[in-house]
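As you look at this complex, bear in mind that one protein chain is not there, while each of the others sits in place.
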Amino acid sequence: MNAVLQTAPDAEPVLRLQNIESSYGPIKAIRGVSLQVRRGEIATVLGSNGAGKTTILKTISGIIDPRKGSVHFKGDNITAHDPAAIVRRGLSHVPEGREVFPLLSVRDNLLMGAYTRPDRDAVAKDMETVYGYFPILDERKDQDAGLLSGGQQQMLAISRALMANPELILLDEPSLGLSPRLTKEIFEIVVRINRERGTTILLVEQNANMALNASDYGYVLENGRIVMEDRCAVLREKDDIKEFYLGMKADSVRGERRWKKKKTWR
Amino acid sequence: MQFVQLLVSGIAQGCIYGLIALGFVLIYKATETVSFAQGELMMLGAFAGLVLMQVLGMPFWVAVLASIAAVAAFGVLLERVVIRPILGQPAFSIVMLTIGIGYVLRGAITMIPGFGTETHTLPVPYKDQVMQLGSLVLASEQLVVIGATLLLCAVLYVMFRYTRLGVAMQASSQNQLAAYYMGIPVQRLNGLAWGLAAAVAAIAGLLLAPITFVHANMGFIGLKAFPAAVVGGFGSLPGAIVGGLIIGVIESLSGFYLPEGFKDIAAYIVVLLMLMVKPNGLFGEKLRKKV
Amino acid sequence: QAAQGVSKDTLTVGTIQDLSGPLAGFGKQARMGMQLRVDEANEQGGVNGRKLVFKSEDSGYDPKRAVLAAQKLVNQDKIFAMVGHIGTAANVATFPVLFPKNVINFYPLTGAREMFEEPNLRLKYAFSVPYYDQARTATPRLVKEKGAKKVCTIYQDDEFGLEVMRGAEDGLKTIGMELAEKTTYKRGATDFSSQVAKMKAANCDFVVMGTVIRETIGTIGESRKTGFSPTFLGTTASYTDLIHKLGGKAMDGLYATMAVQVPYLDEASQPIRFWANKYKTKFNEDPGVFSVYGYQIMDNFIQGAQRAGANLTADSFIKAMDGMSIQPDMFGSDTLSYTATKRLGTERSRLSQIQDGRWKVVSDYFK
Amino acid sequence: MRFIFKTSYAQDIRLAKHGGHVFWYSLLCLVLIAAPFVAPEYWLAQLTFVLIYAIAGLGLMLLAGFTGQFSLGHAAFLGVGAYTQAVLTGMGWPFFLSLACGAVLSAAVGVVVGLPALRVKGIYLGIATLAFGFIVEEGFARWESVTGGNAGKSVMPPQLFGHALETTEAFYFLCLGLAVVCTLAILNLLRSSTGRAFVAIRDSEISAQSMGIHLAYYKTLSFALSAALAGIAGALYAHKMQFISPDQFNILQSIDLLLMIVIGGLGSVHGAFLGAIFLILMPQLIALGKDFLPEAIGQAPGLQAVIYGAVLITFVLFEPMGLYGRWLKIRTWLQLFPFYRKGMFKRQKSFQKSDRLK
Partner (left out) sequence: MSAEVLLEARNLSVRFGGLLAVNDVSFDVRRGEVFTLIGPNGAGKTTVFNLISRIYTPTSGAIDYVGPKGRLALTDQPAHQVAGLGIARTFQNIELFEHASVLHNLLIGRHTQRETGLWADMLFTPRTRAAEIRAREKAEEVIDFLDLQHYRDTLVAGLPYGVRKVVEMARALCTEPQLLLLDEPSSGLNVEETDDMAFWIQDIRDELGITVLMVEHDMSLVSRVSDRVLAMNQGQVLAMGTPHEVQTHSGVVEAYLGTIDDVSNLRRPEGSAAALEVRA
């Protein structure tokens, strides 16, 4: 793990967090998190509830100011910058819990996604593209976003981030509340965007199976600390990951005896 | 004829309410707060015009433009200094803040020796001209108010409905967090909104000055504009005008046909009735949270 | 036993003015008028060797704040007398604070009858003729003079306005007439179209105005605009230079009852001119009629205190006041005199009219 | 930092959570009881006003701070209480009977005002209450036969069991007693299911409803209780002022009341008292302080308004939790003393969300 930080990669990673520590009032949510996402890659952060995944993403996009540490995006230090300024540098965030503009129409929501982009034609084209991804949004484009169903709002939130045509997308649980079929489609879209446009992606997802398959590199977060990181191909084979995140276990054992096995990281 | 004259007077007065209500609605749409300092900004606008014309001796039009610009700049400054630090706090905090701002502005104006406590007139070129339509009369001051109100309403409407800026303002009022995520410069837009609202207030102040005179307490007319905004639906610009007209006309008619005392509370009775019948005003959206 | 507020070399008096509310302009003038007289007295060695200490508080025309202010003045600053306190409700509200402590309410700036009527008559001195009496005496006089047929009134919807209306009503009764139309507005109103329409519809040719400044101007302005031109009669409430300064040409012809006159800086009378310029130099502001009130109030108080002699107590002050008659001053005030049961200095007022943008006294004192 | 280990449910319910509370509140009671014997009359009168305003503040706190319904016309309830008291004691009714009538009448008016609250929220409710306040004020002015109209009405000293309560001290004790009773009643409410229902409505109407809370009933109840408290305060106010007139219950009074609970600290019972102390003390401090200022500023009209506004702005900017919030911080700081960390009370960035949807 240390070796990773020492061997200078061929190029500066798109996103680099160093020793980040963030807290909510007196409660520390993440403690000394370092991670990096390299250009063109999909990285994922796994972790149980309250591990601090959302906090990491919020710290990156400037919603929370970290107590310690630094965030570098494309080589520039963006620690504690104004969130809007960070977005304008080409980083877009799909927040946890959708956060649409409830009283704006679906179309205006999408337009707001492209707020930072000046070229109207390209925006119009991208709008068609996302309507292609999610035809329901096209059907409902004049409806107030607040009246969409949960899953439809999630589609809108993702599409809105895509409208910014960013270099790096932070995705916080994109599959939340989506049907199984759409979950798969979402991941296909994510992978496609990554492959076709070369967009770098940092993904937080409870559906570890999907995440580990779609991503190149993964971090495991526990109680605000990164306890494991590796290429996803490797992670997928680890026993702990299999048991705790992929749900592959001897059903009979856990099913009958309801005790929880202690996690044995490190 | 009597009735028509009353109607016309009511419309003229209603436009005044509508004009002030526009400022409320503007702030509300863009920041989802209610500014109780709007009346005081109006007063400031009138005083600015007065100083520029009488003390500095500027020509009328220059003074008008300069004072609008000055008050708008003051609005931006106000946002920068006192609103921005608490941006994101519950809207109610900002409401209290505007009450505080109102107090300070009113007090500060009265503190200016020999000037602030006095009542003044604003010398406007169209003063004391009367338009005669048969036996109907309409003062030029009122005509100007009507024209300006309609124009301003149209401009603001187009801005909020069709421009990216306007939509972004609404977006940041509905969900600040998401607006930040979209790269909308929420703080800058907020500053802009306060600047705009201050400019609208200044315009209202300058237009009102020939009718109500310039004095430290002229902002209290805002208390009548609140009902206007509510009757129209607080988030709607045309609503502000319609609400203002309704209140103005009802006031004027009730002053003539109803027993004494009704004219003064007509606005409030109308607003209560309206809230019972249509809780969101005439043009307000019917809002319901979807769970 | 020494009275409160009186020490070997000081005499403390207090006033409560509206310095931030609707009458802030007047409150400030009154305070400066008093201050001017206090300074003059102190320059001349004070009152019987005691320097005057003058405390002023702000009530914002709000009775509650007036009470708090009175409590401070009476219980904390220990004033000897409350002088020139502005506002009817504010005055009445402070009585329970003043009188148990034997503090005199001297010349309140309000024309309400409570200021010189029982209870606690002993501690009340008033100098302004009640609005009721102003309207009652002036209305029939001027109506007869103008040969008016129909008298209407527009008045502020509060105690002040009501007093004017009642006065006009009772005054008209004496000449066998009555009010043809009554119409009101609320303080702070800016639109008088329906009121004027109402009076116009009643064909009035004489309007008694229970209005203050902006409303006076607003009403007359609206009337001129709609071609309604009766005789307008106001009270001391509308007797200020602001009327013609703000209202301009349209205000010409307005009558108002008054006592002391507006101190124009270029006044023909030399002493007034001198006084006005002194005031202007001191405060860097033009004096108004309220400056004169303030000056007169403090002047009369000093006269009384002077006469009460070295042993100044409420009793000695009252004795002194009740035994003297205060002569007219340079502003043309009426002779004021008090007895144990008559605590209003005079019941007489006179009429003034705006001519060519300036108030001109047009009658002698009458009652 | 004090850690409390709870060993029984009763402990969780108790009002005084630990020995320290018992000690400090007993001390406070002692001081308040001793006050008439040591404080000068002037300050005692101020203290009485503080108690009266605190009672009104408790009511508004219940409504605005705990139920989340803002009222811009609260002075109307104060007025209803005051006029009822003035009229009834004027007719020779005993103090407590007329007080009860005032409270009930005020509550009834509160129910009427609460009706629009069932359908409107936020700014709409604010304007509805504002409008109501204006109408009630107009009513006071117009109903001359009862209220004496704009001329105002003087108020008799309270009659308690056949004795007239004329001294400042006696009236102070009366107010103190009532304030204590009202405070206890509110505290009791807040720790029981009714109070929880209020707080639930404040946080989320839709889930309150799905928990079986009858929104209409509780909102109306909150308005009624709040108005009743304001009515009681109004009655005491009437006695203390001995003279009431319609313009004492105008919009400015309503704003003062609101200001009081905001500065005191929204959502805390302490806040009502701290706010009342502030509201009464502030003008006095300004009056005392202006003698030390240069003439041009100290004697300028409008100074008070400027200071008033500036203090309000300062509070909202730097201490949105009001005086009570400030006190909590100071207390924590003292308790932690050497271990206090700097960023501890640093305000998080926070983000406003439309409350049009609630």
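Worth pointing out:
Think of it as A, B, C and D in the order they're written, each chain with its own count starting at 1.
Basically, a residue touches a chain if its C-beta (ideal position, glycine included) is under 8 Å from a C-beta of that chain, and two chains touch if they have at least 3 such contacts.
Just so you know, these numbers come straight off a predicted model, no measurement behind them.
The chain not displayed here makes contact, within the full complex, with A, B, D.
Interface note: of A:A80, A:V191 or A:V227, the residue touching the hidden chain in the full complex is A:V191.
Within the complete assembly, A:Q206 is the residue of A:Q18, A:S34, A:S105 or A:Q206 that touches the hidden chain.
When the missing chain is restored to the complex, the residue among D:A185, D:L281, D:A310 or D:L328 that touches it is D:A185. Residues touching the missing chain, restricted to subunit D, are 9-10, 12-13, 185, 188-189, 191-197, 199-200, 202-204, 206-215, 221 (touch as defined at the top). Remark: the residues of subunit A touching the chain excluded from display are 4, 9-10, 24, 27, 38, 40-41, 46, 48-51, 54, 96-98, 136, 147-152, 154-155, 173, 176-185, 187-188, 191, 195, 206, 208-210, 213-214, 216-217, 231, 233, 244-247, 254, 258.
Remark: the residues of subunit B touching the chain excluded from display are 291.
Just so it is clear, only the chains that are shown with their structure count from here on.
The pair of chains sharing the greatest count of C-beta contacts is B-D. Ranking every chain by how far its Cα centroid lies from the centroid of subunit B, the top place goes to A. Centre-to-centre spacing of subunit A and subunit D amounts to 48 Å, using the average Cα coordinate of each chain. With centres taken as mean Cα positions, subunit D sits 31 Å from subunit B.
For subunit A, residues touching at least two other chains, in rising order: 63, 102-103, 146. Each of the following residues of subunit C touches two or more other chains: 19-20, 24, 27-28, 157. Only residues 2, 5-6, 9-10, 12-13, 16, 106-107, 110, 113-114, 117-121, 128, 130, 137, 139, 208, 211-213, 215-217, 220-221, 251-256, 260-261, 263-264 of subunit B touch subunit C when the two sit together in their complex. Residues 61-63, 82-88, 92-95, 99-104, 108-109, 111-113, 115-116, 146-148, 160-161, 164 of subunit A are the ones touching subunit B in the complex. Within the complex, the subunit C residues that touch subunit B are 19-22, 24-25, 27-28, 157, 182-186, 188-191, 193-195, 197-198, 201, 213-214, 217-218, 225-227, 242, 245-246, 248, 250, 283-286.
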